[in-house]
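One protein chain omitted, others in place.
After this line comes chain A, so read on.
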Amino acid sequence: MAINTVPPLIAAQLNYLLSNSPLPINVEQMWSGSKHHGLLDRFTLVIPFCLDYIRWDVIYNALYPLAAPDIIFGPEDESFRPYHVGGGDGDLKSPRKSLSDWNCKDPTWLLSLILELRELYMTYQRKRVGEVDDERLKFELSTIVPREGIEMYMRSGIEKTEEVKFAVPLLGVDINKMVTGCPWRHQQKIFLEVIFPVGRKYRHAPSTPRLKLVASPELKALFSTEDFRLPPWLDDMCMAEYLPILEGLLQSQIVDAVSSIDVRRKFIVALAPLFGRPVEADPVFCRKVAFLTSSGVFTFLVHFSLPLQFPKQQPVLMLQSSQHFNPSGAPIKSPVITEFPWSSTWESSEMAERFFDFLVEECLNFKKYCNESLLQQR
């Protein structure tokens, strides 16, 4: 085998993991356990956990491809010993069975092992959090225990304080199902990240935890967590009280976001009689549409970008020539256009007409801009 290749059995298990993991796991680096063979039999996996990432090193041995790998956990997790069947610790299942039945030829084994270990890691963190000597935290834990899917962990915060972080999945509703023609391959989720500082220092000052809304990345085509204002956390509130308030607000905003898709759709359709059939439009979220138009022999594209808050927030335009090019051969684009007659109260057909009239004039400015750009290139 050549240097810098991954031995086939290891590659099969790693590829299976990367293609089939229900969570987005990545490989951060790969290296060889021996400079003599140079085969890449070790790698670091970056695994999502509690809205952050944990890094575990997976150590195979290319000379013993039949053996199960060792897993090395992070430096803060020295007390995480999943292979040790704890005395009297009924909860802690050992993955020893998976390891003793290790079948190197089965490509699904590494993924099963990693997922099993992650479950055990979750339990371990929950136990650590449960052991923290903090009244407030103990109370919070007791009230949110029934909620499913919460991940938590203990970490050192700034200035050696300790913090406990919770990742609380919100909204039992399936957002994917709410979007007609939904293209998302993964289930979109929204989480509330809650961080409590803990320890003796804070016993007498029940502070507001740090709160942040975090969503899976593809959701931003529909809904922006940055634009969402979190309801205030009142004094003496606890998570069990806060979460329902938050979820109620979030639910209604998600429903609004879904219905605003059709408002954007209506606008795009209203543009077609005047601007012609679009060359391409986003039919699911209706955020973008491009038209091909001309003014005399000058042919150019008009790109509309529709914000999530449309029509409260106006669209943004950009023009792109088909006949003028910059020195690297790219067609000349106008700067983003935001100044035009606009009112959110107009009917979509009136909006379309106003844009048409505006562009009749504006395209002449754009043609001049393109010609000037060409002159500057000489």
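Simple rule for what comes next: contacts are C-beta pairs under 8 Å (C-beta built on N, C-alpha and C of every residue); 3 or more make two chains touch, one makes a residue touch a chain; residues count from 1.
The definition used in the following text is that contacts and distances are computed from a predicted model.
**Student:** Looking at UniProt, which of "Proteasome subunit beta", "Signal peptidase complex catalytic subunit SEC11", "Brix domain-containing protein" or "BRISC and BRCA1-A complex member 1" names the chain that isn't shown?
**Tutor:** Hidden chain, UniProt protein name: "BRISC and BRCA1-A complex member 1".
**Student:** Hey, which of A:82, A:209, A:278 or A:315 is the one touching the hidden chain?
**Tutor:** A:278
**Student:** May I ask which residue of A:213, A:243, A:301 or A:316 touches the chain that does not appear here?
**Tutor:** Checking the options A:213, A:243, A:301 or A:316, the one contacting the hidden chain is A:301.
**Student:** Which residue among A:79, A:328 or A:376 touches the omitted chain?
**Tutor:** Residue touching the absent chain, from the options given: A:328.
**Student:** From the listed residues A:43, A:56, A:223 or A:291, report the one that touches the chain absent from this view.
**Tutor:** Reading the full complex, the residue touching the unseen chain is A:291.
**Student:** May I ask you to list the residues on chain A that touch the chain which is not drawn?
**Tutor:** 179-181, 183, 185, 261, 265, 268-269, 272-284, 286, 288, 290-297, 299, 301, 303, 318, 320, 322-323, 325, 328-331, 333, 356-357, 359-360, 363, 378
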